[in-house]
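Selected chains only, in their assembly positions.
Chains here go by letter, A, B and C, matching the order in which they are written, and residues are numbered from 1 within each.
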Amino acid sequence: MEKYISIKELEEAAASVLPKAARDYYKSGATDEHTLQENKRAFQRLRIRPKCLVGLTDCNLRTTVLGNEVSMPVGISPTAMQRMAHPDGEIANAKAAEKEGVIFTLSTLATSSIEEVAKAAPRAVKWFQLYIYNDREVTRNLVLRAERAGFKAIALTVDTPVFGLRRADVHNKFSLPQHLRLSNFEGFLSTKIHSSGEGSGLNTYVNNLFDKSLTWDEIKWLRSITNLPIIAKGILRGDDAVKAVNAGCSAILVSNHGARQLDGVPASIEALPEVVEAVKHYNVEVYMDGGVSTGTDVYKALTLGAKAVFVGRPALWGLALGGQAGVERMLKIFRTELEYTFNIAGTSSVADITKDMVVHESAYSKL
Amino acid sequence: MEKYISIKELEEAAASVLPKAARDYYKSGATDEHTLQENKRAFQRLRIRPKCLVGLTDCNLRTTVLGNEVSMPVGISPTAMQRMAHPDGEIANAKAAEKEGVIFTLSTLATSSIEEVAKAAPRAVKWFQLYIYNDREVTRNLVLRAERAGFKAIALTVDTPVFGLRRADVHNKFSLPQHLRLSNFEGFLSTKIHSSGEGSGLNTYVNNLFDKSLTWDEIKWLRSITNLPIIAKGILRGDDAVKAVNAGCSAILVSNHGARQLDGVPASIEALPEVVEAVKHYNVEVYMDGGVSTGTDVYKALTLGAKAVFVGRPALWGLALGGQAGVERMLKIFRTELEYTFNIAGTSSVADITKDMVVHESAYSKL
Amino acid sequence: MEKYISIKELEEAAASVLPKAARDYYKSGATDEHTLQENKRAFQRLRIRPKCLVGLTDCNLRTTVLGNEVSMPVGISPTAMQRMAHPDGEIANAKAAEKEGVIFTLSTLATSSIEEVAKAAPRAVKWFQLYIYNDREVTRNLVLRAERAGFKAIALTVDTPVFGLRRADVHNKFSLPQHLRLSNFEGFLSTKIHSSGEGSGLNTYVNNLFDKSLTWDEIKWLRSITNLPIIAKGILRGDDAVKAVNAGCSAILVSNHGARQLDGVPASIEALPEVVEAVKHYNVEVYMDGGVSTGTDVYKALTLGAKAVFVGRPALWGLALGGQAGVERMLKIFRTELEYTFNIAGTSSVADITKDMVVHESAYSKL
């Protein structure tokens, strides 16, 4: 794995080992994929303004996220069906996260169960990503199992009343390979995703089983059944962030779902400042994910107020290339790049980061 | 047709089935075609700001346009000589519109007559697009026939004192194929377009027969001969919109004629906000067409104040590929994409759409 | 020639008939040629805002330039050594201008003499472009001959203390072909440009013979030796325009010399508004040249306050392809495109053009 020294290299190499349907499913964005590109390009419009001779001692990437200590402010976002990338799937991913001391988030639609993951990576800080099923018993069950298994938070995905339109999946009639299961479920909930018939099998599954009529009151219901902190994942507006907080969320994950839900929405990093501003007088944390692919991306997000950032696809590329070792490599690349960034920007710890460390490129058009 | 799941795919496939002269005629824009590109690119500079957990029930695309109910806020703009794309031409197009419950607009320069279309698609909401001929009897006749045939509105095209300079047509010495007629006319008015001699036959036809000296008083004359509402099609400025309304128009269709008239004008979607603002205190509807090719484009136009949007070329691509079925497919693609957009943006009905759902990308350059 | 219907087509075709050294000399811009590209691109950042139903009668392109009537507000800028493009060189160019009723400007460095041109195109409105030689007698002589030959104005080029660095000319060791002469001169002044030795022969010529220490007082001297109106050609700043006017110029030609002098200066069309603004209270005319290649470019310049625009290279491409007929074709293309623009923008005459007919694209970023 050592030959890979950038996320871009991981991505390219993974593309050549993954079967077409899985590769397409993992990399696609919604419809024309403009936002998919903007998720990355928007970072390039930000400039880091390094400080010199600040008296650096060892630079420290450690931070806390919802009270849990992590070795760096980079965590793993939930992505569905990871066993398509590697036989060890979520297990490998979680073990890498444990090894590297970062947060691992397990998808509701995982091909490894809550309990399997908990057992494989007992010391990892684990979050459970929740989709709310029409059947609230099913939903409650997931939450209670996650709580029981030692997961530290529920990341409720709020941007998915339906799944986005990803054209490659429709053309591929995407479905979960026959030998895999949605392991958090029993019976048809675990296999229904196979029989796609037409279009994307995933979208059919979601349309039939998820509750798209959710309101912010759902958070209150969740609050009533669990003591775990709740993170609203998928917010792109300040007013929505405030609603989430008022409904009882402890944190906001600014995200456009890897540009997979709706093309034409802002890049996540574009939306971040508005959310940070909106909730600044509340006692909540703000994170972001979407398009993060270098240490400087992470740093830019931190300067704009993110407490941590998360990555989805990079973990899949690592997984595809080398299972646990591949994910570890991915995390090491981020760690290395982030250390370089801290050092050269003159930042010795996460707490040290201030807003004046970044400006938008347009600031330099004023002479 | 089901294999096509985007307008882009329809366009590419149609390009390979259409004869060169027709393809060129359909796709061309004026001179250097910068505006042709901008009509699409300008949409990409707008960002949708989705709202989460709004309590969606079934999302409803229905709306009314000039008092007529339609199944979605997407209609078909008039395009001339559709039998070059498919033997059934305007008939197929109108029947698809009827089937899908959207507005169909018949061009003055159609290869199917007002009466043929009315008979083929009796329940469709049909509009008649009017060019004013030097010979006012000819003109009045068209209007009265449209009214009599049950068309619901007259879309007076106001951007065409002469036809635009489309280079491919000049090179091709474009003319209507011998076996086709401008079916709304008899005698030489229906065939004159054949004998091109030099340059584009269409331009010669228009130069000889259309009245380019029109003023807004023409609207008053039109008002005096018909009870149908009049739509001013081809407006790009707020002041012109106000003149149109004062002259008696019931609606404004913001359009640069598919970038076919003058290169270098604003993209239609760029011009829309100015027009909406200018007529906001009048009781009129505003629509737009030009470059609309995805459901998110439609949605963006609605947030900026359009009551409906129209598409020209997409219908031609559908027509070329599959006649009525092809146009239906085209409309279904828009419907599907628009449903996704409504759902994920958190919009349950057209009435629900508010201005804050969209911003220009430049808004995100302020940190 | 009729097969060419755009300046772009003329340019491409000419490139394939011209010998390399001439082609390179004609098309080059200074050093990296960024401004060469911007001269064209800057037009694309402007949007025409057409008016509808304005009651057009025949649209009239005629205008006056320094009191002389011309058939359209497009004239021919001076370019050196035109016999490299065609045996008839400046003669053919001037005759085409005469035939088309537009201004022809003869370069000091012409391969046809003042008198030859005057004789060949007696009814053309001719201007003489002046470079000031160290030897003031030589200079005075040129001016007096032009005046005597019926030229209507002196266009003093003020942007050329030295000639720009055009890399292709240096590599080609550019020099005038042996069989040609700088026909406005006798003896070594007419042939010195042959012996390049090293680098561009033109630059050596200019460095040795032109006076680079000119000040605005030179205009006063010119004023004292001729009654012809003086045009300052090559201005890019408002303050310089005011100086030119105060020194006695009757007009300003905003120009960056076809991007041949200094890379990194503004596109001519970018600089135009500043100059127009600066001299608006003086009784002078403002023109522009640089990158004009379509009728909409011309129109945009007029809306920003130019009384006329000029073209350099387009005449060379026409000349190379067909001598006089080629230049006529070039002018006809502009006339046709400009007529289209007037008609569709709703402008019936040059006097009709107002500033609100154009905006910068950035105006459309405010929603």
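Keep this in mind: contacts are C-beta pairs under 8 Å (C-beta built on N, C-alpha and C of every residue); 3 or more make two chains touch, one makes a residue touch a chain.
Just so it is clear, the structure is predicted and the values come from calculations on it, not from any experiment.
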All chains share one sequence here; work out the copy total for the full complex from the 3 shown. 4
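The rule is short, and it goes like this: only the chains that are shown with their structure count from here on.
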Set of chains adjacent to chain A and to chain B: none
Through what angle, between 0 and 180°, must chain A be rotated so its C-alpha atoms fit those of chain C, rounded to a multiple of 5? 180
Centre-of-Cα separation between chain C and chain B, whole angstrom: 42
Overlap residues in chain B, where contacts from two or more other chains coincide: 359
Chain B touches which residues of chain C in the complex? 2, 5-6, 8, 43-44, 46-57, 294-296, 300, 336-337, 340-341, 343-346, 359, 364-367
Give every residue of chain A touching chain B within the complex, in rising order. 30-32, 34, 42, 45, 158-162, 164-165, 167, 170-171, 198, 212-216, 218, 232, 234-237, 239-240, 243-244, 261-267, 270-271, 273, 304, 358-362
